[in-house]
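Structure first, commentary second.
The complex appears here minus one protein chain, its other protein chains still in place.
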Amino acid sequence: MIERSVHFDASGHSLDAVQRAAYRLSDRLSCEISKRDDTIEATLFLAEDAEDPEALIAEFRNEVLDQALRERIRTETSDIRNLVLALAFSKTGLTDTDV
Amino acid sequence: MSRFREPTAFQAPNADWQLLPFRFERIDERILLTNLVGEHLFLSGDEFQLLADGALPADSPLVRKLRAKHVIREGSDDLPVELLALKARTRYRRLAEFTSLHIFVASLRCEHSCPYCQVSRQSSDREAYDMSAETAALALDSVFRSPSSNIKIEFQGGEPLLNFELIEEVVERAEARNESEQRNLGFVIATNLALLDKRVIDFCRAHGVYISTSLDGPADLHNKNRPRPGRNSWELATEGIQRVREELGVDRVSALMTTTRSSLDRVREIVDCYVEQGLTSLFLRPLSPYGFAIKTKSFDAYDVDRWLPFYEEGLDYIIELNSQGTPMVEQYAAIALKKMLTNDDPGYVDLTSPAGIGIGAIVYNYDGDVYASDEGRMLAEMGDTTFRLGNLHRDSYEEIMLSDALLGPLEESFTGSAPMCTDCAFEPYCGADPTYHHATAGDYLGRKPNSGFCRRNMAIFKLLLDRYESDPSTRALFTTWATH
Partner (left out) sequence: MIALRGKTTASTLAAPLPHSVWKLADSGTLDTQRRSRAFLLDGGCAAPPSFNLYLARSTDPRDDLPANTVRLPPELDYLSGGDVLSVSEDGERIRVLWRHRSRQNSILLTERCNHYCLMCSQPPKTANDDRLLDEAFELMRLLPRDTMEIGFTGGEPTLYGTELVDLLRLCTNLHPEAEVHVLSNGRRFADPEYAAAWASIDNPNLMVGIPIYGAEPARHDYVVQAEGAFNETVRGIVNLAQLKQRVELRVVLHRQTAPALPEIAEFIARNLPFVDQVALMGLEMIGLARANIPALWIDPTEYADELVEAVTLLDRSHVHTMVYNHQLCLIPRSVWPFAVRSISDWKNEYHPECLRCSVKDDCGGFFFSAKYKMSDKISAIEDGQAEPALLALGAD
């Protein structure tokens, strides 16, 4: 097992984003996540014969950033999402037609 | 003309762009975006950065593209919201129809012994494995309890033609009942065609019954998969196909292929075989991890990564054939493309969320047991009754359709609330398959990073999008498939 620690500043990264990133890559690495004060520590475990460990770790870091962006999009659009779905299934405003 | 105002007068004044719900995936150097209803577009890294940073200008080709695809809106603009709602409503419209595919297992008997077959091989003379008229009557009651305006009754087995009297009775009773029900009623028999005779043909002609059969490819491939005592299976299948085409009509028979290890290097031959038989539709299926496949170890004969090149080569070959004037549709692509390019629902129960189990398709076994899906029945044959919902002779419709056995997997597998699926840009195209994940991972949701289902579907969606974006004639072809 190759073991590496990656640290994230908790004020700029959420625990949720780090967890989601770890989940997404869980076919190629496993992860222990802990939070202490202002730091999130992700300990990554890669197989000994992992093809390109550095690239995988870089991918993990990038995935955390992407998950942070996804989180922002989710938050910003959650009201609109609910509005659209409510409107889609409402009886007012949209009559029951083949449209 | 000074009375005409410049384009700048009609741009959003403050670049007050608001995000509409969307998801993204990085694919090579580009970023794929899908909006709330699955409309897609590709952005470059730089374009995506502008969007992510909230740095979009008041107007630009990028801004116009994002607005047209309902990824952003101007702060006060309600029209995108209304249109998204309309499209979402259209996408979900089929849900309220409820169960439209009703599978009757007319007989569990079968004279083949295919290594991958999930159906137990009861020999031909055991009448105890036929569906009775009484069971069929109860099943028909259940069929018409569904509010669906489209009802398809599909006879499966074993080999359903071994119990043809029952098929005749079910069809006639259903039609009689439909005089007052007035549904759009259709029938299919899924058969290996070995027992096709004049009586069957005449009946199918009289009642508009469709035939679905298996054709795995050239004779040696097909027969290896489908051992049969007596005449070879491929000859019977191809003769049967031609007979149905000539005596019922070219559109009345369709074929599915099943992939085994032996198929993987021979996709062009398989496609050519279909073309030779005059068939215009082919379903390049993966092998499902159920039944005899696991027992005889043919499931681990290949995994998704070995199947994908097979699929890609087959798809590209089919595209090439079309460009040369030979019509051929790859069915799985057509189903996925309908979800990608239109607001319509193809109603394919294995690629939908909520899952199609029970609420899209349901299985009435020969003995009255009701299963949430065909795969669920196959698991039961191996001793796993997780997806048995009840029995027609014992349980009411309400007890069956509201059982935990159905509601549990429906709820738990819902991709809208599944880890990784919730973030996935392909989620609008994909589906929940609780049976697959139960069989392979032990729970209804599975773990998508390890899921063969997820891996296969993501690869297929990427492949389809790549081909769609790269060539106008493929785009036109795919649009035809999607709107069929």
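Order of writing sets the labels: A and B. Residues in every chain begin at 1.
One rule holds for everything that comes next: a contact is a pair of C-beta atoms (placed from the backbone, for glycine too) under 8 Å apart; a residue touches a chain by one contact, two chains touch by 3 or more.
If you're wondering where the values come from, they're calculated on a predicted model, not measured in any experiment.
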**Request:** Return the single residue from B:Ala12, B:Leu282, B:Ala372 or B:Leu392 that touches the missing chain.
**Result:** B:Ala12
**Message:** Out of B:Asn322, B:Thr352, B:Thr415 or B:Thr435, which residue would touch the omitted chain in the full complex?
**Reply:** B:Asn322
**Message:** To test your reading of the contact rule: which positions on subunit B touch the chain that is missing from view?
**Reply:** 1, 3-7, 9-12, 39, 59, 63-65, 67-68, 74, 77-79, 82-83, 86-87, 322-327, 342-343, 472-477, 479-480, 483
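By definition in this document, only the chains that are shown with their structure count from here on.
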**Request:** Give, as an integer number of Å, the spacing between the C-alpha centres of subunit B and subunit A.
**Result:** 29
**Prompt:** Where on subunit B does subunit A make contact in their complex?
**Reply:** 18-24, 26, 36, 52, 81-82, 84-86, 88-90, 92, 419-420, 423, 447, 449-450
**Item:** Residues of subunit A defined as touching subunit B within the complex
**Value:** 20, 23-27, 66-67, 69-70, 73, 76-77, 80-81, 83-85, 87-89, 93-94, 99
